[in-house]
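With one protein chain held back, the other chains of the complex are shown just where they sit.
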Amino acid sequence: MALATAAALCAALPAAAQSSLTLFGVVDLSAQHIRGDGHLTRLESGGLNGSRLGFKGQEDLGGGLAASFHLEAGLSADTGRGRPNSIGNVIETPGDFISFNRRSTVGLMGRFGEVRAGRDYTPVADNHTDFDVFGNSGVGDSSLLTQALAIGLVAGRGVRTDVRASNAVVYVLPADLGGFWGYGMVALSEKTRDDEPAGFLRGDGGHRGIRLGWEGAGLNMALAYGKSILSFQQDLSNIHFGGTYTWNDLQFFGQLSRERTTIAEVRHTNDAAALGVVWTLGVQAIKFQVVNSRIKRTGMESMRATMYSAGYDYNLSKRTALYGAVSYIRNNAAGTFDLGVPVMPGQNASGVQVGMRHAF
Amino acid sequence: MALATAAALCAALPAAAQSSLTLFGVVDLSAQHIRGDGHLTRLESGGLNGSRLGFKGQEDLGGGLAASFHLEAGLSADTGRGRPNSIGNVIETPGDFISFNRRSTVGLMGRFGEVRAGRDYTPVADNHTDFDVFGNSGVGDSSLLTQALAIGLVAGRGVRTDVRASNAVVYVLPADLGGFWGYGMVALSEKTRDDEPAGFLRGDGGHRGIRLGWEGAGLNMALAYGKSILSFQQDLSNIHFGGTYTWNDLQFFGQLSRERTTIAEVRHTNDAAALGVVWTLGVQAIKFQVVNSRIKRTGMESMRATMYSAGYDYNLSKRTALYGAVSYIRNNAAGTFDLGVPVMPGQNASGVQVGMRHAF
Partner (left out) sequence: MALATAAALCAALPAAAQSSLTLFGVVDLSAQHIRGDGHLTRLESGGLNGSRLGFKGQEDLGGGLAASFHLEAGLSADTGRGRPNSIGNVIETPGDFISFNRRSTVGLMGRFGEVRAGRDYTPVADNHTDFDVFGNSGVGDSSLLTQALAIGLVAGRGVRTDVRASNAVVYVLPADLGGFWGYGMVALSEKTRDDEPAGFLRGDGGHRGIRLGWEGAGLNMALAYGKSILSFQQDLSNIHFGGTYTWNDLQFFGQLSRERTTIAEVRHTNDAAALGVVWTLGVQAIKFQVVNSRIKRTGMESMRATMYSAGYDYNLSKRTALYGAVSYIRNNAAGTFDLGVPVMPGQNASGVQVGMRHAF
């Protein structure tokens, strides 16, 4: 039973556009070849945009008020399975099956802005994604360096609130503030007592974050801060500033990020910076980015890496694109940054991908 | 791709209304503070109605016959995860991911009534829900007392057919019986041999239930009986009588329930009663309910509790409501009834919630 062209039909019905129900998604697959200490050829989901299936809707309540919901499941399109979620923001569930791990919220919006609750992106993760040339997807994903501590890529086990947080309440500022915009999040720990689940204390799994930006004159820039509470590693904090500037066919990207946490009683500070550009030529886009990261560790040698990435997109339509990208990570003697295949300290990593993204 | 306003469009097409495909759901989240032996502040799914996502449809086959299907997945909207289901009606699966745990049926209806098969609510669980002021949702849920043995809240591990049963065949009486209505269910055990899975015998996991009601003159009342087969605890039976009476803006609710089972060779009998009222004032509703439960145990002191609950709903539309509720459980010296945070025997429990429900 086809639901075809409901969208087309609805375009002719302005009155009804106030309330909506939308089924949407992305299926994005690429062939990747990754080199580290060994190599891997794989079909991978989400080279350009994360594969997903979602349901969202909005209801006009009158008087400027609207209710909305948003349920969005991440997919591993190469296997038909889902993506990891978490139990209580502290224990990762495997991506064997489907959950609405990307977003699961209900909200109320009006002149006061928007209040929503559920599972959502953290404000600081949004800052990383929006100011990365590659949108934190595929082999060029800058968060492999800039969020290395939160993701747990190079040391320790990271946090489960590195990208999204469950049990969260989000407040979004109203739209008309002279170019200023922003939102904040408080995610609850929901632990009833210490050591339940084992190894965690009351408060663990909580997250607080805020993001404030300004957009105008071709510029969009924002400062974000997030703190993930994990008592045994004295929490993980991340402050991130990013921006884009659009000039004719060129869009420039910049990021500055500092992550701090304690792993096995060693203080880690990850200072990272990135610069990039996207050159749009009609349906084509050419992308470059350089990312540098240095993780200082008390009493130990710093881990450093520089990541060079280039990409090319060919848009067959607004919804469908063919794309390719290459990426190279140069580690210092202690660095173990990788692209999916682990490396020995000091070893370099590289990756190449060719794929197709279809959105619906 | 928007499916927006398909509903609106379809309203103008009476002929097509006979066959339908519907996407529906609820996202309901509340902030709760629960006190027991310790306390917990949490974002919780389903304070007013269980969060869910479903697909259902009906096909007109002519001659008064219609085929239908119903697939409905429970959601933990605070995390985007699913809700528990069961393997063979005896082993609980965690709610980490999504399944159509709420309902998964195919059916055929005609003048003879309806026959459907799959996973569905048990008749006796429906009686508990329909005659509870709070619809068995949130802090005021009377089933925390009335179904304490089936849910396994205060003793033993309960049964997996406390609310729904898999492998079930349901027969529903036809609509026009002078106000009488009813249905029955037989759910199969599907065990091939004893001790597979370990600890269970052939027949375990089976369920039989029936519900008969009468509606008219502002009154709706029904008697229901259900028996869950678990040989090692000599089965769990529940007989429940409930009713509502509507008088102007007031709707009165009443319940009488008896559960019986054997846990660790001790016979348990849970006699419970509830009285409640809902006062509807335009878009607002005010709710009160008192529930009393006494679990008699051979050779041991009875566990008793009284639960006092009050609620307030403000309906922004038919689909969207803001709500609040408070609940207090007073245990006797042996009572361990709680609201989500375990209590020591004799300790009291309390809970408060403020939330929003959006249906689509």
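Assorted remarks:
A and B are the chain letters, set down in written order, and residue numbers restart from 1 in every chain.
One rule holds in what follows: a contact is a pair of C-beta atoms (placed from the backbone, for glycine too) under 8 Å apart; a residue touches a chain by one contact, two chains touch by 3 or more.
Treat the numbers as computed from the prediction; the structure is a model and nothing was measured.
For the chain left out of this panel, the touching residue among A:Ala77, A:Met185, A:Ile210 or A:Ile229 is A:Ala77. Contact with the chain that does not appear here is found for just one residue of A:Leu29, A:Val90, A:Val124 or A:Ala148, A:Leu29.
From the options B:Gly57, B:Gly113 or B:Gly184, the residue with contact to the unseen chain in the full assembly is B:Gly57. Contact between subunit A and the absent chain runs through residues 1-6, 8-9, 21, 23, 25, 27-29, 31, 38-43, 53, 57, 75, 77-82, 96-98, 316-317, 319-320, 341, 356-358, 360.
If you put the missing chain back, the residues of subunit B touching it would be 1, 3, 6-7, 9-10, 13, 16-17, 19-24, 55, 57, 59, 61, 65, 67-69, 71, 73, 82, 85-87, 93, 96-106, 108, 117-119, 166-169, 188, 190, 192-193, 360.
Simple rule for what comes next: only the chains that are shown with their structure count from here on.
The geometric centre of subunit A is 38 Å away from that of subunit B, both derived from CA atoms.
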